[in-house]
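Quick one: structure below, then a few questions.
Not every chain of the complex is shown here; the ones you see sit where they belong.
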Amino acid sequence: MDRTQLTELLAAVRAGTVSPDEAAHRIGALPYAEVAQAVVLDHHRELRTGIPEIVYGASKTADQIVAALRELEKDGGAIATRVDTAKAAAVRAAMPAAAYHEAARVIVLGTAPTRPACGTIAVVCAGTSDLGVAEEAALVAEFLGAPVLRVGDVGVAGLHRLLARVDDIRKADVVIGVAGMEAALPSVLGGLIDRPLIAVPTSVGYGVSLDGLVALGSLLSGCVPGTTVVNIDNGVGAAVAAVKIARLVKR
Amino acid sequence: MDRTQLTELLAAVRAGTVSPDEAAHRIGALPYAEVAQAVVLDHHRELRTGIPEIVYGASKTADQIVAALRELEKDGGAIATRVDTAKAAAVRAAMPAAAYHEAARVIVLGTAPTRPACGTIAVVCAGTSDLGVAEEAALVAEFLGAPVLRVGDVGVAGLHRLLARVDDIRKADVVIGVAGMEAALPSVLGGLIDRPLIAVPTSVGYGVSLDGLVALGSLLSGCVPGTTVVNIDNGVGAAVAAVKIARLVKR
Amino acid sequence: MDRTQLTELLAAVRAGTVSPDEAAHRIGALPYAEVAQAVVLDHHRELRTGIPEIVYGASKTADQIVAALRELEKDGGAIATRVDTAKAAAVRAAMPAAAYHEAARVIVLGTAPTRPACGTIAVVCAGTSDLGVAEEAALVAEFLGAPVLRVGDVGVAGLHRLLARVDDIRKADVVIGVAGMEAALPSVLGGLIDRPLIAVPTSVGYGVSLDGLVALGSLLSGCVPGTTVVNIDNGVGAAVAAVKIARLVKR
């Protein structure tokens, strides 16, 4: 039952050809499907969750990425992640306006529409090998409208470098910590700041690192309460979570 | 917005004090909550999925089990699973009419209401250690209205015993195969019959059996296509699935 | 001992040259092998399990797939799964009549013989990345004689899309739910319908998804009793199970 059918039913009620009780019964018996359908027509994804669709390039061909970006671009801008070099070349051949960030494997197209106001997000990165994931998080956060502070190469093996940047990090509203191997950075950081901290384990490492599972387990087992975690190498997830949080600052 | 409010709104439409368009807008804007609430009032769980609630005793106290059984008994009968001996004694002290099946750890109370007609279910069990899980499946299936054929002690270590019962098993409409350790029974059985076969791995075994994980993996890896699997020791799940299938026979 | 030898022995009994007791001894001493061999001659695989052989292309060369399809085609039609693009090209060069479904990696050859009557199977798919597995299930089910309803892109991230299709899904006799990542679709679906539901976890995902193990575990741990599960990406297994079930409807 769409809006037209509903209006017709109500007109029939007004005309007296359908009793209010009968109409109440018919509307009450609406299957989920149609109610939901109606809702769908009114609410776009971004309205519901505050976050537009982000194209996940890993399981798509270059053609599919181009098509998805074109569709989303109508809203003013679009972004795709996990786009490898070969796909990126093909996408850029089709859409020269697309900018490719190689280390982050991210394509950004057009200018994102004005988003809700958003606090600052610090993206803090332990080692140079983790920079790709960190930059993915930073680019997605910026696409979603957040000012981003990048803080790199502050792994715990050189503690002084982290300590030297703590005051900068404290100025952000939300912090994303990216770390592979034993992922000690967020544990140390969590004890030094009072901001929400989202940790991203990376698959950097070898042997017993198990492609990031140990970093993940380490972050979840951390002794500083209050750090939350996303999937391995999931820069997108961390950025979306951070943006949802940072928007609270500006309400 | 409940039925009363809806009828009032529709009466207002009929009376001309609210336009059909305005009413359509108001109804279309119904939050999920109230539509769903209305649905809840009309549909009980059993009507939606065909299966009444089955009390899971493991995470409940004896008092909670008694309360749940009392509530469900109003529909004509009730069943609780994973009730250990101590809790069962306490439940039976409170409800002497409850019957306790010790090996299966199941309590049955009252007579189940007439259920939809249902084909026959064979519950086939590899070893004596698996009998508890098999009996849980059999009792739940019977509670849900299915005729059950129990076939025990037909593990593949004594293949002749299984072969001797194959013709009986073939007469059932659906087959549940219960097996622990290496769980070879359903693999062999699946190659001999043309009926739907649901396999239940059990936690019987030690060492590398990993509390049933190997039996589970073995069943899912089986070379005979078409066997489906439920969680380890999940006699209830197998029974519910089998009943949903067996009811198709009688439609 | 084949039928001829047996008849000769019995003729000797009638002729009195072999006593009944001696003949009983000889027959009783029949090794398994020959009894079984005799059975084999009378019963083909499809007669025993109701399901013809389905060629598993992953571990075969293009030549072997062609040979297998040619042999099975004699029964009126044949199907091969997990055939990658390169092998498919080679197969089609040899058998131009073969149809290749690229996303599903399935080759269908000829027209399947008339199969037993079969109820309808809905194949419900969470995300676009899961479509290959879903289509494999759908094609195999159709090859086995089942009418198939395809319902795509109804992952729980956009719940309204699933709700909008629930009534359609309810019209099928059996439902196959295909889902990767956290595999929440079948859990939600299981609470909304009263049909047998077979869930297929897929290897879609990354990091902690562990190539589908988390989706598998999630499905087996589901709180709605009665959903059964097959191996990761096992569209064939789900189709065979669903067909065995759906045939019960038409008996």
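Going by the order they are written in, the chains are A, B and C; count residues from 1 in each one.
Assume a contact is a pair of C-beta atoms (placed from the backbone, for glycine too) under 8 Å apart; a residue touches a chain by one contact, two chains touch by 3 or more.
Because the structure is predicted, anything quoted here is derived from the model rather than measured.
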item: With 3 chains placed, the number the full structure-file assembly comprises; value: 8
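As a convention for this text, only the chains that are shown with their structure count from here on.
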item: Chain contact graph, described as a line, ring, star, complete graph or other shape; value: complete
item: Angle of the C-alpha superposing rotation, chain A to chain B, to the nearest 5 degrees; value: 180
item: Centre-of-Cα separation between chain C and chain B, whole angstrom; value: 24
item: Multi-chain contact residues (two or more partners), chain C; value: 192
item: Residue numbers on chain B that touch chain A, as the complex places them; value: 3, 6-7, 10-11, 13-14, 16, 20-21, 23-24, 27-28, 30, 32, 35, 38-39, 42
item: Contact footprint of chain C on chain B as seen in their complex; value: 48-51, 54, 119, 173-174, 190-198, 216, 220-221, 224-231, 234, 236-238, 240-241, 243-246, 248-249, 251
item: Chain A partner contacts - residues on chain C that touch it in the complex; value: 128-129, 158-161, 163-168, 192, 204, 206-209
